[in-house]
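One protein chain omitted, others in place.
Up next, chain A:
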Amino acid sequence: MRRTMGVAAASAVVVLVAGCGGGGPQSSGDQKLTGDKIVLGVLNDQSGAYSELSGKNSVAAVEMAIADFTAKYGDKAVTTDITVETADHQNKPDVANSKAQEMYDRKGVDLILDVPTSSAALKVADVAKEKKKLYFNIGAATTDLTGKSCNKYTFHYAYDTYMLANGTGKTTTEQIGKNWYILYPNYAFGQDMEKSFSTAITAAGGTVVGKDGAPFPNTSGDFSTFLLKAPNLNPKPDVLGTMQAGAELVNVVKQYNEFKLRDKGVGLAVGLMFLTDIHSLTPAALAGTTYTDAWYWNFDAKNREFADRFQQKVGTRPTFAHAANYSAALQYLEAVQAAGTDDADAVVKGLEGKTVEDVFLRNGKIRAEDHRVVHDAYLAQVKPQAEVAEPWDYVKVLKTIPAAEAFRAPSADCKL
């Protein structure tokens, strides 16, 4: 009985949508959900450099979101048939492109999630636009996703280079030291980070007394030339800002400690860092380092409760990327529930301008102008070893950066 009514309601919705001229080829048919189900696609790095900070555990986070959604709505849910498709894009733009097409066309995916690596993320944005299907980016940092490459079907969820620079660059300048020496890997990501940081530091009244682009990839694994230069610059920098990531970040930090730069009065700020990076370097190696975090698992009881469930499922504490994937999947399902259909245009309409609160999004708002999802961010500092009371509890939050300040204003380059 319920089923017949459901079908009738669905038909009514479809007729109405089609009648309003909003129906494209994808909304023809007599179901409110394409294929009578919802398919979420997690497209990310499952074996390479970013597989630890996101990877398979992001799939687990999305599964948690589905379970929570199903438990909340029970048989009032728009459907209980919600599945996850995953693919490894190997951080390569061309692979990301073909996997995204395959997900939308052949696997029936309604929403693609995650996609770290900016170059790959931008390719998927193009595919989403072309197929008129939804895409929530979590893993990539480029502001182009909400700038010149923005489109109606792409949302940028967790963080971006502006948020990192504005948080770490601005706050560190105001609170820790005015003079910076910036070390960045000399390729697109590093150059972009260097620009964003220089702008934020100067705006906060600081000075970039020196900056160097280190070879990328740095085959010798040695950063000593730059680290030795830092304390001898005039004026002497208070902060070394490193924009390296992954293994290169590990090398920079190991050698920063080896040359005892902190004892020479040069503090360390890291452009982009995940909880898993701190874990692999040990908090002792990073003690005192500041960075901007989009979310921290032990920030409050609500986060901790989520982190406990996550740990039960996969064995480690979640990074911000894991929590953001959970939140993104959940908010998408809520939007479909509210719209009563998985029609992309209808869901986008429901999402635009919406204010959201969940475990990841605090004071969250999905901006209609550029599809930037804004929320509170955090300036964090790695604890001294003596204060680390339990595994994975490595940082203290120095300051909450309010959602309104954390992200840039909508860019004029973005025409949705």
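In the analysis below, contacts are C-beta pairs under 8 Å (C-beta built on N, C-alpha and C of every residue); 3 or more make two chains touch, one makes a residue touch a chain; residues count from 1.
Methods note: contacts and distances are computed from a predicted model.
Asker: Which protein name, taken from UniProt, belongs to the chain you can't see among "Acyl-CoA reductase-like NAD-dependent aldehyde dehydrogenase", "Branched-chain amino acid transport system permease protein", "Probable tRNA sulfurtransferase" or "TMEM165/GDT1 family protein"?
Answerer: Not shown, but named in UniProt as "Branched-chain amino acid transport system permease protein".
Asker: Which residue, A:Thr80, A:Gln175 or A:Thr225, contacts the hidden chain when the whole complex is considered?
Answerer: Of the listed residues, the one touching the omitted chain is A:Thr225.
Asker: If I consider the whole complex, including the chain that's not displayed, which of A:Thr34, A:Thr276 or A:Gln331 touches that chain?
Answerer: A:Thr276
Asker: May I ask which residue of A:Asp212, A:Glu352 or A:Glu369 touches the chain that does not appear here?
Answerer: A:Asp212
Asker: For chain A, which residues touch the unseen chain?
Answerer: Within chain A, the residues touching the omitted chain are 47-49, 51-52, 186, 212-217, 219-222, 224-226, 228-229, 232, 246-248, 250-251, 254-255, 258-260, 276-277, 279-282, 284-285.
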